[in-house]
Each structure stands twice: as structure tokens, then as C-alpha cells.
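What follows is a single structure, and I will ask about it in a moment.
Missing here: one protein chain of the complex. Every other protein chain is in place.
Chain lettering (A and B) follows the sequence in which the chains are written, and residue indices restart at 1 in each chain.
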Amino acid sequence: MKPTRVLSIALAAGLFAGCSKPENAAAPAKEAVHKHEHHPPHGGAPVELGEEEYHVEIVRDASAGKLQAFVLDGELENFVRIAAPALEITATVSGHEEKLVFLSIPNNATGEKVGDTSLFEAQADWLKTTPAFDAVLKEITVRTKTYTNIAFSFPKGSDEGGKK
Amino acid sequence: MTLRTRPMPLLEISKLKKSFTADGANHCVVNVRTFRLAEQAQVALEGESGSGKTTFLHLIAGILRPDSGRIAIAGREMSALEEPARDHLRATTIGYIFQTFNLLQGYTCLENVLLGMSFGPGADRPFAVKLLERVGLGDRLKHYPRQLSTGQQQRVAVARAMANKPRLVLADEPTGNLDHKNARESLKLIREACRENGAALLLVSHDREVLAQFDNVEPFDRINHNSAEEPPV
Partner (left out) sequence: MTIGRIVLKSLRQHTLSTCVTAFSIALAGGLLMSVWAVKQQSQATFTGVNAGFDAVLGARGSKLQLVLNAIFHLEASPGNLSWSDFLDIQRNPNVELAVPLAVGDNYRGYRLVGTVPEMFEKTEYAPGQKFALQPGGAWFDPTRREAVVGDFVARKMRLHVGDTFHPFHGLIFDEKNQHSETYVVVGVLKPSNTPADRVIWIPLVGIQRMSGHDPKAATDVSAVLVKLKAHSAIAGFQMDMMYNKQGNRLTFAWPIGSVMAELFDKIGWFDRVLALVSYLVASVATASILAGIYNSMNERRREIAILRALGARRFTIFSAILLEAASISALGMAAGFAVYGVIVTVVAGLMRAQTGVVIDPFKFNAVMLWSPTVLIALGALAGIIPAVKAYRTDVAENLTPHS
């Protein structure tokens, strides 16, 4: 009996030691996505549509005086293409309103065309010198849902979005 | 007036007892009140099979520990020693010749003799070769026991017993497995070897022819007062 018992313990110890050896896989350069935290992929301001049904990420390129608007899904992971040829945002800068028209940007690399794109861009000189402002996105239709008057502040983003 | 002191005996035994338990009863196998063996003496103990002679020799060699009593070899109390010390004393002081030779079959003659010294004084190859030459097996150094006759095997056993330059040689029916001719030659060799090496010899046998060769023969049952079955303690 004794040799069998010793043998069983040795075998179990050996298997556990072997199996519990940690795998040293090279971790790919992915961003850590936590379950309830969503990070805008370009580091821009997330603007929520509805109850986090979709997002618009606003990114500023100060040197070019440009704002980019990316349409993304609820987790801020996948890009969502919409049919609109343009989007309109009204920003409040030093007390007065500035209208920004974001045009749909086609991209050969991504296969996006006007009327089927997730990226919109607007250009204005005042964007070069204004790092923060409040704004309202007039209207946006994503798939079958339309959202209107979505207020947000840049660069913070928004907590809630309007829904029709 | 000069004081004459008696020389200390090589082996001194007093009130030695050893019992074994079998079938629920205690059997006293050895009960020796007193026994002495002088340096270089050659004594034969006469006794039949089952008389306890082997147990007696095992006790002297330190292979067994007595239940009580005293065994002193060359002044050292064998009986009081712990086992490793008894082993060491046996390795350095005692040579043993067994009835069935007890050579190691996987070892050559030379290696068997070297084993006889390895645990005591240490391997001394030239001395081992000399011992084998002395017993007439100088040309069989690399032979294995199975390649030797019984007489030759016994001679190897004798050489092995002398290997650690013992002060006491114990021989347990050394001629028991030999024919008459070999038995005579073997006994002669044992006695001569002991004499040449200055070792005392304590031999046990029931063979009258063997016993007849000794001046000093002691009936074992005269020194061993083992009783019949005693009730368990």
C-alpha cells in the first residue's frame, strides 16, 4: 500500500507543478478594455447617443484647425457608418455661437464613401485657438435611430444624449 | 616478589541472555553465565543444531544485541554500544566464517576479500592479493564464486575473514558443507591463518573429526544454560 500512496502523491505533485507553470505569451499591444469603462479609441471626447447606444467621438487637431467626428458603437470599439452626407454642430465660444458643418470623408483605404462613412470633418480657424467649448449636435441618425440636440462639452464629452 | 597479573582476555562474557518470542512464548536461546577467550587462543564449542551456537556467535559479533549481560572484546563493551559502533567494531576486530561461505556471487574472489576489509581498515589491494595467494587462489583473483569448487569457495571465505586483520575469528560450522578431504584442509588453513595473523579462533561444530583437532573443546550446553519454554513476560 505504502509505495502506491507515495507514487500517487508524487504523480499529482508533478502534474500540478507542470500544469501550473505560467504561460509566457507575448501580450499584443491592445488597449485594456474594462467591462464598464469605455475609452474613446482616438483619445477624443465621447459624446453619448441615447443610453450609450452609440457614440460620437470628437477629436481636435489644433494645428490644422480641424475637428473630426467618428461615429462608434455603444462600447466605443467598432466604427459605425451612417448615410448622412454631413453633420451640424453649434458651438458656444466666448458667449457667441459658431456653426460647424462636418462633412462626410471618403477613404479609399477603409472603403468608406460619402453616404457610407463613420468619419466626418469640420474646419474652422477658431478651432486653432479654442481648446474648450460647449456645443450641441443638432441631429444624427444612426441606423434607424435618430438623436437630436445632443449637448456636450469639449473636451469632456457628454453623459447623456437626446433621443427622439 | 613480582606481582603476576593475569593477561586480559580478548573476549569476556558474563550473564549473557538472549530470548526470542515464538508462538506467544518466550524462548531463551542463550544464557551464558561466564565465558572467556584469551588472545590468540583457539577454542571449539561442541553443540548440536538448534543449541543456540549461531545466536551466541551473532551476539559476540554484535549482529544481535543481548537482552542482558556483558560482552567485552579487547576491553571494549560490545553489548553497551549502539548499532553503528557495534558494526564498526565488528568491521575492525572480527572475522566471520560461515557454514555456507556467504560469498557475494556478483563479486570476484578479489572483490569479496576486499569487501572484508572495506568497512573497517579500508581496501588494501596488495594485502588482499597476498591473502588469496596464501590460501592457494592467487591465480583465481578474477574468478566468480560460481566458477570455483566448494573447497575453493571456503578458502576465499577464509581469506575474507582475515582481510580486516581481525583479533577474533568466529567460525560457524565452517566445514559443514565440505567433504572429508576439503574439510580437513579447510580446518588446517583456518587454524594456520589465525595463528599467522595473531587472531584468536572461536569455532562451533558438531563434527567429531573437527573437534578432535582442537586441544580446547568446550561443550556448548555446559556454558549455555538455556531453559525450556518460559511463559511470556
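One rule holds in what follows: contacts are C-beta pairs under 8 Å (C-beta built on N, C-alpha and C of every residue); 3 or more make two chains touch, one makes a residue touch a chain.
Since the model is a prediction, treat every value here as computed from it, not as a measurement.
In the full complex, the chain left out of view touches A, B. In the complete assembly, the contact with the undisplayed chain comes from B:L64, out of B:V32, B:L64 or B:M78. Checked against the full complex, the one of B:V32, B:L114 or B:L148 touching the unshown chain is B:L114.
When the whole complex is considered, the residue among B:A38, B:A74, B:A91 or B:L141 that touches the unshown chain is B:A91. Mapped onto chain A, the interface with the missing chain covers residues 2-3, 6-7, 10-11, 14-15, 18-19, 23, 25-26, 28-29, 41-42, 70, 77-79, 107-112, 118-119. Taking the complete complex into account, residues 47, 49-50, 53-55, 58, 61, 63-64, 83-84, 87-88, 90-92, 96, 98-100, 102, 104, 106-107, 111, 114-120, 123, 160, 164, 172-173, 176, 204-206 of chain B touch the chain not shown.
Going forward, only the chains that are shown with their structure count from here on.
Averaged Cα coordinates give chain A a centre that lies 97 Å from the centre of chain B.
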